[in-house]
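First the structure, which I've put down as structure tokens, then a few questions once you've had a look.
The complex appears here without one of its protein chains, the remainder shown in place.
Going in written order, the chains are labelled A, B, C, D and E, and every chain counts its residues from 1.
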Amino acid sequence: MAKAMMLPVLLSFLLLPFSSMALTQDFCVADLSCSDTPAGYPCKASVGAGDFSYHGLAAAGNTSNIIKAAVTPAFVGQFPGVNGLGISAARLDIAVGGVVPFHTHPAASELLFVTQGTVAAGFISSSSNTVFTKTLYAGDIMVFPQGLLHYQYNAGQSTAVALVAFSGPNPGLQITDYALFANNLPSAIVEKVTFLDDAQVKKLKSVLGGSG
Amino acid sequence: MAKAMMLPVLLSFLLLPFSSMALTQDFCVADLSCSDTPAGYPCKASVGAGDFSYHGLAAAGNTSNIIKAAVTPAFVGQFPGVNGLGISAARLDIAVGGVVPFHTHPAASELLFVTQGTVAAGFISSSSNTVFTKTLYAGDIMVFPQGLLHYQYNAGQSTAVALVAFSGPNPGLQITDYALFANNLPSAIVEKVTFLDDAQVKKLKSVLGGSG
Amino acid sequence: MAKAMMLPVLLSFLLLPFSSMALTQDFCVADLSCSDTPAGYPCKASVGAGDFSYHGLAAAGNTSNIIKAAVTPAFVGQFPGVNGLGISAARLDIAVGGVVPFHTHPAASELLFVTQGTVAAGFISSSSNTVFTKTLYAGDIMVFPQGLLHYQYNAGQSTAVALVAFSGPNPGLQITDYALFANNLPSAIVEKVTFLDDAQVKKLKSVLGGSG
Amino acid sequence: MAKAMMLPVLLSFLLLPFSSMALTQDFCVADLSCSDTPAGYPCKASVGAGDFSYHGLAAAGNTSNIIKAAVTPAFVGQFPGVNGLGISAARLDIAVGGVVPFHTHPAASELLFVTQGTVAAGFISSSSNTVFTKTLYAGDIMVFPQGLLHYQYNAGQSTAVALVAFSGPNPGLQITDYALFANNLPSAIVEKVTFLDDAQVKKLKSVLGGSG
Amino acid sequence: MAKAMMLPVLLSFLLLPFSSMALTQDFCVADLSCSDTPAGYPCKASVGAGDFSYHGLAAAGNTSNIIKAAVTPAFVGQFPGVNGLGISAARLDIAVGGVVPFHTHPAASELLFVTQGTVAAGFISSSSNTVFTKTLYAGDIMVFPQGLLHYQYNAGQSTAVALVAFSGPNPGLQITDYALFANNLPSAIVEKVTFLDDAQVKKLKSVLGGSG
Partner (left out) sequence: MAKAMMLPVLLSFLLLPFSSMALTQDFCVADLSCSDTPAGYPCKASVGAGDFSYHGLAAAGNTSNIIKAAVTPAFVGQFPGVNGLGISAARLDIAVGGVVPFHTHPAASELLFVTQGTVAAGFISSSSNTVFTKTLYAGDIMVFPQGLLHYQYNAGQSTAVALVAFSGPNPGLQITDYALFANNLPSAIVEKVTFLDDAQVKKLKSVLGGSG
């Protein structure tokens, strides 16, 4: 009928003025071959559904290591679809006795969702060094404000698994032990700026592969 | 006199330390030949006054179509001077009986200024589905918060014209009918996620050029 | 020894100049008894570890309803600890045959993590009405850019569960069907701005509790 | 039929978990009786359609003054509905021979749309003092980047009218002449920091109501 | 003459439409008696020149302590004038042999300007634990990106003084040693999440006033 016949006119009309709107930025999948910018990577020219999903968190990380834990990131470097969207994720596997050592995310707040097992977690406020700790069970969530020192460890009798979401596509991860001991910052300086004993510093430098 | 003679010294002096300040970012006219970024396009190297003005909203859009309305955008794709400035515009022409169907702007709030005629407009809140409607006359303005469904139609006896400003250079425009019916999303899925009847979905898919 | 004896002096010294820094904003747990602001709620005066964790997503939502699905939010209104942190969460339970109908989040991008079952999901771009769909299995994640129409439904033979994270503490949720039919916007206007048939509109208005 | 009967169940179910979501911040109409914050005013508790529209720009401003021009603002102070939305507006009426003197908006970029007459406009870049000028006719738009000195004057033979949109709800307006001469900053200081002659400063101070 | 006589008309005219613009937010001096918000404190109602200047950094901090250093903040808590302005400051005094231990600012980047003496400074990147160190002399500046561990110590033969500026009004200060040892987080947990030896942890806990 008349309505049906006229609607194609609308279609061609409405689409025409927007032909240059392929430019509209509904999203901006990262083109990792370009230089990053302060707001994220330049946008990939051609995208498909595969750019918006990621399979890399489906498998458990390998916890056969000293911390008995694994952090598997889905940051912009692994999952370019989050570029510009203000969010990213990671998977946390913690075997019995496992621990994610004290660390910070310089560029995002974290929301942890326990999917399996029991996790003890805590963070320290900067203003008063107050400790906020909580034992979390499957289904519980906890937030860790941006830039504050925090830890998680398995507080149960079976493997713990958690999904972690971040308030930015590239949160960063600074594990205090690695920052202090896994590089060539001279032991004398480390001791000076941490008050740690020389033997302690040298022991951990040796263990974590640092020099100096 | 002395003051006048000394000032050129100031001139050359003051300008010298800032010779590298041709880098200062007073503005950032889009270089549309580059890839977009989450914060907008890279800046065009050489600009003139013409980059900051735009003539494309001067003429009425063609309303000889089924919705009897035309939206003429001055987003960053059409008017690169707005890049990075947090603002853009569009012109709205609505013939008698014309309508701008339900739509959202995913990336900006909208401020509508009626320049001619009478416009009935409304938006729906997300929290309670509350309807906020208003009949607007020449000179009236109305705001539509970012991301909320809204519509406008001609509520008078003569052509209505409005200028629309957006709180971002690339607001996007998602017309619900086109999102639902003008693509190849299978009818069965559309029906499943909209509760619309099969006949209704197929009718509009056919009319709007969708398939499946 | 000397070092140990002198350190308490450091302690008292270092803490003194920061005594007024109880003001430092490491976090800002929402005081929901105050008026909201464009940047979030005013901060609660006294906080504890309980303010940063939330138990409300631990239990499955009730899917004994027509959509056979439940969305359980942990937005700032339910979980005040996310205030100002740029993140929030929700739990999604979808029974066999269940569906989360087309909707948008006006104020955040979404990252979905399937913890159980199979979820079919899709979103529509605003610029070209392109459909991006994906079938997701346990462990898969998918992002839905801010403000774009998207849906999820159970595509498997058992209950599906997902954790959803948002890039803001108050993402909003606008379900298209409810926005169109679950209020008092007159049918004649709904039809005018959606092109839906009168019978279809009245049927859904009746079903969803709308009037007019 | 079954579908229709079951949907009310959905309704009550879906609305229940969101009953506390009256908190969702779709918008934040300013409560001007509260103190402002760096992100805008606290939100008004109860709002209606009238909060989102404004009639104050419908009438021409009075141009029977020395500049033969009038700026009528619809900033958050006049139009609380723009609070938190990143946009505001103003109306500009310029009689024949009228001028809007050099000024800046410290907190927003400006987009000017000429609705009637002819406007000559210009702005000065900060990096090189380059002048960007344009003569604008009805329908033309021009942008003025945040914080840069700019002016508009009537360049035609009839009254000029423009709608001005800003990229923020509270753009500010600093007219250079008023900042320099319409207060009690001592003439000696004004001269020292502007290089203007004493006679010129005192003349304009007297004229504009300044003292000192 | 005529011009002078007419200008007062302009004055009264121009000021009138802006009478309600006492609302314009040129600045927002913190009212510390109110609750903070995620964007900063509500604005103080009445301000004077004294609200925009601060004398507290003029005197040297007391470095007669174990670290032989003093950090004197001019954050929003001490200097309410910086509220909402995206900047704050601190003064750093480091006696010979003094040190500012490893710390982070969760909410701002830091720019350090040495005004006197010699400062050795360094920070650690999060992605690769790379150390960036520099010896700075009077007049040198160095930046420390937001959230990354950094330190400063006196590398000269006389007292060192530096002005520190931050990219936010409330940068926070988390000194790693205090976060780890100056609270009641049980030693067993500290050891678990830091790999430090029990003796080391207990020694520093005792020294820094921690318990547990």
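Simple rule for what comes next: a residue touches a chain if its C-beta (ideal position, glycine included) is under 8 Å from a C-beta of that chain, and two chains touch if they have at least 3 such contacts.
Since this is a predicted model, take the numbers as computed values, not measurements.
> In the intact complex, which of the presented chains make contact with the chain not displayed?
Taken over the complete structure, the missing chain's partners among displayed chains are A, B, D, E.
> Could you list which residues of chain A touch the chain missing from the display?
32, 34-39, 61-62, 64-67, 70-73, 75-78, 106-107, 170, 172-173, 175, 178, 182, 203, 206-209
> Taking the full complex into account, what residues of chain B touch the chain not shown?
These residues touch the chain not displayed: 3-4, 6-11, 13-14, 17-18, 20-21, 23-26, 28, 31, 34, 37-45, 83-84.
> By the contact criterion defined above, which parts of chain E meet the unshown chain? Give residue numbers in ascending order.
3, 7, 18, 21-24, 26-27, 48-50, 52-55, 57-59, 74, 79, 81-82, 85-89, 91, 108-111, 113, 115, 122-123, 125-128, 132-134, 136-146, 148, 163, 165-168, 195
Following the convention adopted for this analysis, only the chains that are shown with their structure count from here on.
> Taking each chain's centre as the mean of its CA atoms, which one is farthest from the centre of chain E?
Centre of mass proxy via C-alpha means gives B as farthest from chain E.
> Round to the nearest whole Å and give the separation of the Cα centres of chain B and chain E.
Averaging C-alpha atoms per chain gives centres 40 Å apart.
> If you average the Cα atoms of chain B and of chain C to get two centres, how far apart are those centres in Å?
27
> Out of chain B, which residues touch more than one other chain, so two or more?
106-107, 122, 126-127, 133, 145-146, 148, 172-173, 178, 182, 195, 203, 207
> If you connect every pair of chains that touch, what shape comes out? Choose line, ring, star, complete or other.
Graph shape here is other: it fits none of the named patterns.
> Which chains touch which?
A-B, A-C, A-E, B-C, B-D, C-D, C-E, D-E
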